[in-house]
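Structure first, then comments.
Of the protein chains in this complex, all but one are displayed in their positions.
In order of appearance the chains are A, B and C, and numbering begins at 1 in each one.
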Amino acid sequence: MQEQYTLRIDCPDEKGLVHKITGVLYHNDLSVIRNDEFVDRENAHFFMRTEFAGNTDENKIISGLIGILPNNANVLLNKVRKKNIVILATKEHHCLGDLLIRHHFGELSANILAIVSNHKTLMSLTEKFEIPFHYLPHENKSREEHEAEVLTQINAYNPEFLVLAKYMRVLTPQFAAQYSNKIINIHHSFLPAFIGASPYRQAYERGVKIIGATAHFVNENLDEGPIIAQNVIPIDHTEDAANMARLGKDVEKIVLAKALKLVFEDRVFVKDNKTVIF
Amino acid sequence: MQEQYTLRIDCPDEKGLVHKITGVLYHNDLSVIRNDEFVDRENAHFFMRTEFAGNTDENKIISGLIGILPNNANVLLNKVRKKNIVILATKEHHCLGDLLIRHHFGELSANILAIVSNHKTLMSLTEKFEIPFHYLPHENKSREEHEAEVLTQINAYNPEFLVLAKYMRVLTPQFAAQYSNKIINIHHSFLPAFIGASPYRQAYERGVKIIGATAHFVNENLDEGPIIAQNVIPIDHTEDAANMARLGKDVEKIVLAKALKLVFEDRVFVKDNKTVIF
Amino acid sequence: MQEQYTLRIDCPDEKGLVHKITGVLYHNDLSVIRNDEFVDRENAHFFMRTEFAGNTDENKIISGLIGILPNNANVLLNKVRKKNIVILATKEHHCLGDLLIRHHFGELSANILAIVSNHKTLMSLTEKFEIPFHYLPHENKSREEHEAEVLTQINAYNPEFLVLAKYMRVLTPQFAAQYSNKIINIHHSFLPAFIGASPYRQAYERGVKIIGATAHFVNENLDEGPIIAQNVIPIDHTEDAANMARLGKDVEKIVLAKALKLVFEDRVFVKDNKTVIF
Partner (left out) sequence: MQEQYTLRIDCPDEKGLVHKITGVLYHNDLSVIRNDEFVDRENAHFFMRTEFAGNTDENKIISGLIGILPNNANVLLNKVRKKNIVILATKEHHCLGDLLIRHHFGELSANILAIVSNHKTLMSLTEKFEIPFHYLPHENKSREEHEAEVLTQINAYNPEFLVLAKYMRVLTPQFAAQYSNKIINIHHSFLPAFIGASPYRQAYERGVKIIGATAHFVNENLDEGPIIAQNVIPIDHTEDAANMARLGKDVEKIVLAKALKLVFEDRVFVKDNKTVIF
C-alpha cells in the first residue's frame, strides 16, 4: 500500500517553477494524483499544491525541492491524515451538532479531541458522541483570566487547529497570535458587511435582500481575517431578524463544514490577508 | 376592454383592513387579479397591493377607501401603463445597452424619454435606438453648476423616475431630495459591503469569495437608500479586480433591470429605509 | 394566552372570496397574524392561508366559512402544534442526523415517534437521541411482505406524516396510497432530471455543471409526486460521481429540512400534481 501525500509550495514567482518542481517528483518516481498551481501576478507570487502517492523518503523530496526553489519558499509536505482539533462553542447547537455528526461518521477529515465552552448548554449533546466537554464559565473573571483558563485547557490537547463553532466570546489578539492561521471562525454575515455583534439585526435594519455567512481565519482584528468560504441565501421583507437568524443557521453550518474540509485537507494557502484555495 | 389598475395602500395596522379594503373592491364589482398584503409586526404597519380589472370611477374607489382606512393611510391607484423615465449614464455601456434593448422590444414597463451623460461615450449606442442623448460634461464646472444643468435638462422631460445606469457622479442631497424615492441606482457591490468608490478593488483586497450588485433608491446618503434587489456570483482567487469588474457587469445589468420592473409595476413600497415588494 | 391557528382554504375561484373569508374572521374578533392568497388563473382555483390568534369556537369558524364558500371548498383549520411523524431511513446518515439534531432542540415542528429502517446502520445514532428504532430487514422477503411489516410497524404509531430520509426502497403504489400526500421524500437530483437510481452517476455521465436535490410528496409514480422544494450547487469536471454524491448530501439535508418545515406548518397546498406554498 502506497502512502498518499500533499505537497504545498508558495514562493516568489520565477520562470520554470512548475517544470522544476514536477521534475523532483518525476525523478523520485512518484505518481501525481492532482496538481494545481496559481500565480498571483499582481504580487508575482507562485502557489502550487500536489497530491501524490508513493513510497518515498520525505527528507529526500524536501531537500530536492529546496535545491531548486528560491530561498524564501514555503514548503509543506504532509502525509494525508486527519488533523487534531479542539472546538469552542457557546450555546447555539447547529454548527457543533453538524460537526459532531460528520465526525461520528468519519467525514470531517479531523479528530475532535474536545469541546470547550463557556456555557453548559451543549454538554449533553457532546457527551452523546463521547467527546470530552470542558465547561469553563466566564462569569466573574476578567477576559484575560478566562482566556488563560481556556488556553490551558486547549493546549493540554496539543491541537493543530481550533474551530470556533459559534463561540460568542471575542478573542484577544494575544490568543489569536498563539494559533496564527490555525483558528477558523464562522461569522453569521456576508463579510465585510455587518462586522461585529448582531449581524442579522443589522441586516434586518438595513433591509438587505440577501443574507450570508463567512468562514475565515481569525487574526488580531475581529472579523477581518482571511476569508475561506462564503455563501448566501435570498430573503425578503417577510423575514424579521429572528427568522433571518434561523434561516442563516443552515448557511452557517454548511459554510463552516466546507471551510474546515478545505483547511484540513491542506488546500488553503494564506498569503497576506487572503486565501488561495485548490 | 376593461382597464387594469394597481392599488397600493399602506397604513398603521388595525383589525379588519383586508376585509374592509376588499369590500370596497367587491362592492364596486371589480375583478381582483392578484392581491398581496403584509403586516410589519415590529412596526405595526400594514401594506397591501391589489391588481384588478374593471370599468370604474377611480374617484369613487378612492373615496370608498378613504372612508374605511385610518386617516394617515397612503393610497395609490394607478392605471397599468408604462412609466416615463430619464436615464443617466457615464461611460460603461452594459446597463444602458441592456435597458435600450429591453425598451426597444417593449419589455421595460417604461418609456425612455432621454439619456443624459457627462461623457460622449454612449452617444452613438443611444442614437442607434433613436433616443435623445444629452451630453453635459462636468469639466470646469462646480458640482452644483453641473447638477443644475443636468436637472434642468431632466426636468424638461418631466419624468416620473430617474435611473442611474452606472452614472459615476455623486448626487448632492439637494438633487436627491427633488426626486425622493424616484431615483434608482445600481451599485456594483453587495451593499452594505464596499460602500463608495472602487468596490471591486475593495472586494479584491478583502479577498471575498462572492461578489454582487445592489439596486436601490437614492437618498441623501451615498449608497444608503432603500434596497430593491441584490444578487451575487461566486468568485475565487484566480479573479483579479479587473476580472471581478467584468464578471460583475452581468450581475449589475440583470439586478438593475429586475429592480426597475418591480418599481415601474408599482410593486415596491418604501417605508423608512426599507422596501416591501410584492 | 390566546391559541394560534392556521386556516387553509382552496376552492374554485369566484369574486369576493377574500372579502367574505376575512369577514368571518373579523366578525369573530380574531387577530390575523399573516394572510396569503393566490389565484391559479389558468385553472381558476383559489388558495388562501391565514394565521390568526384568538380564543374561539372552532366549529363556529368552520360553519361560518362553509356558509360563504362554494360547496366543494377544502377547509383545514389547525391549532398550531407539532405534527407526529415516523421517519424511514436506510444506511445514509446525513438526512437522519440532521433531523435528529433539529428535533432534539425543538426545531423540527414535529415529534419524531420512531425510525424504521431496513438496515441496522443508523440504530446507534438514533438511540443516542432516545428515539425508538425498528430494524425491519428486507432480505428473504417479497416486496409486499416487507412492506406489510413496515406498514404495521408504522401504523402502530398513528403518524400524520412519513418522512423518507434516504430510504432506498421503492414504495408500491398501494403503500403510497395509504398515506396520500402525507409522505415526503428527498430525491438526490434536480427532478425531473435523473429520475430513478444512481442520479449522481447519471449526472456525472451526462457532464452537467449543476447538481441538486428535490423534496417531494410521494405518489404512485416513482419520483413524480408534487415538488415541495429544490436546491442546487455548481460543480465542474474535477468532481467524479463519488464527490458529487458527497457534495450533494449537504444540499439534500437542507432541502429536506426546509420542505418538512413548510409541510408541518401547514404551508403547502397540493393541487393536482403541484404545490402552492405560502
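The criterion applied here is as follows: a residue touches a chain if its C-beta (ideal position, glycine included) is under 8 Å from a C-beta of that chain, and two chains touch if they have at least 3 such contacts.
Since the structure is predicted, the reported quantities are computational estimates derived from the model, not experimental observations.
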| task | From the listed residues C:P70, C:P137, C:P173 or C:P192, report the one that touches the chain absent from this view. | result | C:P192
| Touch list for chain B against the chain that is not drawn | 93-94, 97-98, 101, 104-105, 125, 128-129, 250, 254, 257-258
| remark: Residues of chain A touching the missing chain are 15-16, 18-19, 22-23, 25-26, 29, 31-37, 39, 41, 234
| field | chain C, residues in touch with the chain not shown (by the definition above) | value | 38, 40-42, 190-194, 206-210, 212, 226-232, 236-238, 240, 273-277
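Rule of thumb we're sticking to: only the chains that are shown with their structure count from here on.
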| message | By the document's touch definition, which label belongs to this structure's chain graph: line, ring, star, complete, or other? | response | complete
| note | Rounded to the nearest Å, the gap between Cα centres of chain B and chain C is 38
| request: Please compute the C-alpha centroid of chain A, do the same for chain B, then give the distance between them in whole Å. | output: 40
| field | Junction residues of chain C - those touching two or more other chains | value | none
